[in-house]
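For this depiction, one protein chain was excluded, whereas all remaining protein chains were kept in their positions.
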Amino acid sequence: MGAEGIDPDEVRHVARLARLELSGEEVERMAGELAGVLRHIATIDELDLDGVEPTSHVVSVENALRPDVPRPCLPRERALESAPEVADDGFAVPSPQA
Amino acid sequence: MAELEVVIGLEIHVQLATQTKMFCSCALSFGDPPNVHTCPVCLALPGALPVVNERAIHLGLMIGMALGSELAPRSTFHRKNYFYPDSPKGYQISQYDEPLCRGGTLEGVRIHRVHLEEDAAKLIHLGSSGRIHGSQTSVVDFNRGGTPLVEIVTEPDLRSAAQAREWLELLRATLRALGVSDVNMEEGSLRADANVSLRAAGSSELGTKAELKNMNSFRYLERGIGAEVERQSAIISGGGEVEQETLHFDPASGHLTPLRSKEDAQDYRYFPEPDLVPIAITAAMLGAARAAMPELPAARAARFESELSISPERARQLAFRGDLGDFFERAVSASADGVAHARRIADWLTGEVLARLGDADPASSRLEPGALAALAALLADGVVTATAAREVLDALISDGGDPAAIVAERGLGAIADSDGLAEIVARAIAADPDTAEQVRSGNAKAIGALVGPIMRETRGRADGAELQRLIRAALGVGD
Partner (left out) sequence: MSDASEIIALSAAAAAGAVGAGDLDAGELFDAYRSRAGADPLNAFVWVAEEAPANGAGPLGGVPVAVKDLFCTEGVPSQSGSRILEGYRPPYTATVVERIAAAGGPLLGKTNQDEFAMGSSTENSAFGPTRNPWDDSRVPGGSSGGSAAAVAARLAPWAIGTDTGGSIRQPAALCGIVGLKPTYGAVSRYGMIAFASSLDQAGPLTRDVTDAALLFAAMTGARDPLDSTSLEYPAQVVLPTQRDLRGIRLGVPAELTGEGIEPGVLSSFEATLDLARELGASVEPCALPHAGHALAAYYVLAPAEASSNLARFDGVRYGYRARGASDLLSMYTQTRHDGFGDEVKRRIMLGTYALSSGYYDAYYGRAQRVRTKISEDFAAAFERFDFIVTPTAPGVAFPLGAKTADPLAMYLNDFCTVPMSLAGIPAISIPSGLAASPDGDRQLPVGFQFAAAPFREGAMLEAAFALEQAIGFDGSAAAVEL
């Protein structure tokens, strides 16, 4: 895996996936910093992990379920109180179609 | 060029009829003013965490059982990451490699998987009237966001647009019988996407597929798939290659337009949802789902066939549309001799009644199930002719009432008296000697010209077969 690091094109692609604007200078810097961390991460390549189960949770809980019973909702004013832009009782955003 | 075979698979999203959302305790809503059914969880406020609705698991298991799926002893949730204003967390909680149910089949169409997830919020386009610097604005309403969904994915086993529609209708009937959803395509509680591809007939490899979205009625589904089959056929017969893409069906124009450009290809970065723990199906959960299972359409059709001697096709017609099946059963049980008249009731319900009501539930008309059964009995006993019975049915559907009373009131009873009829027949023959001669000289078809006027005169109360027998007898022609 990526001991070779990550090139600026990959940085731009990942930034796009993560919805992060990065200037040209930031892309270069990020590529260098990530490469350093990825080199350290690559040390796990030396481990033999065949047949090892992945761990997603360290808790052994199952079926943490909730009864299907309604509880009070937030009043609309509270739901909207922190919104950067409000229109028609909703959260306004630049239209995705635009 | 080899003959082409159409290959269709469906991905169906079903909104579950729970009281609350998938991961929070907000009540579900339809048609309420915007943003009144929200909480920290479904607004994805910082720090809020999801908790699975146990009823959604229960309904998911019922669906799995109805489809004969394998119910996973252990299933998990994943995050499907993408940015869109209708996805407040920036990911949808869905299931990935460990779904609730796998496999199964419904009427010969194999089920790939059944999994649980959450619905997106509603994004309403305001146009340039918005306040954001005069640019185009949309507004998000989170009432729907987080509604429990079951996604049902079929194998690519459907072979035509019509079959896809028919099968989806059966699935809807099944889900409706289960009571797990409102299954209303127009309102979006049942949504179907179709994967459509073509291949050389007899080939076992799949062609490149297009994914069709937004076909929000059965008619549009059939039309959309039909249009896509035509489009792909044209490409292939023109020597071109079908490209993998997502297409949006526009009901107004009937056209399909590409939804996303390829350079924006999705990378959902699925990974296990760390805020939730696995679902491990217990014996109690299975028992509760099993106990809640009603009779399903396929079983009901089989019962209609075996217990009521209904033809297989009729039986399916009745059973696969739950409202018809219910009406039928109520009609059959309305009187002591209902079972004896079951076939006639079935014929009339799927024929005459359906022709008059279309997709509307007969129970919502003024026609009472018992009245339909009584009408069938009048027919069977020869009290009314089929023609007269149609007139009675019209009256029953528009005004309700009792068939026998309508017959008496309107004088629609069959003319059972052959002497009276003989007199009318004699008059008709005298009035049209030319036709009479044709019949006499062996032109059997010409008899219709004599029957018509008599039917008009008797307003359909004469029994057609008896009438023909009388005419032939009067003209000295054998059967």
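By written order: A and B. Residues from 1 in each chain.
Note that a residue touches a chain if its C-beta (ideal position, glycine included) is under 8 Å from a C-beta of that chain, and two chains touch if they have at least 3 such contacts.
Because the structure is predicted, anything quoted here is derived from the model rather than measured.
Enquirer: Of B:Gly90, B:Gly240, B:Gly254 or B:Gly287, which one is in contact with the hidden chain?
Expert: B:Gly90
Enquirer: Looking at B:Pro34, B:Pro50, B:Gly338 or B:Gly460, which residue reaches the missing chain?
Expert: Checking each option in B:Pro34, B:Pro50, B:Gly338 or B:Gly460, the one touching the absent chain turns out to be B:Pro50.
Enquirer: Counting contacts across the full complex, list the positions on subunit A that touch the omitted chain.
Expert: Residue positions of subunit A that touch the missing chain: 1-2, 6, 10-11, 13-22, 30, 33-34, 36-38, 40-45, 47, 49, 52-59, 61, 64, 66, 74, 78-79, 81-85, 91, 93-96, 98.
Enquirer: Could I get the residues of subunit B that touch the absent chain, sorted low to high?
Expert: Within subunit B, the residues that touch the unshown chain are 40, 43-52, 79, 81, 83, 85, 88-91, 132-133, 135, 140, 267, 269-271, 274-277.
We take it that only the chains that are shown with their structure count from here on.
Enquirer: Measure off the straight-line distance from the CA centroid of subunit A to the CA centroid of subunit B, and report it in whole Å.
Expert: 41
Enquirer: Quick check: in the complex, which residue numbers of subunit A touch subunit B?
Expert: The touching residues are 17, 19, 56-57, 59, 61-71, 73-76, 79-80, 85, 87-98.
Enquirer: Which of the residues in subunit B come into contact with subunit A in the complex?
Expert: These residues of subunit B touch subunit A: 18-20, 25-27, 33-40, 43, 51-57, 74, 76, 83-85, 123-126, 130-132, 135-142, 267, 269, 272, 274, 276-280, 282.
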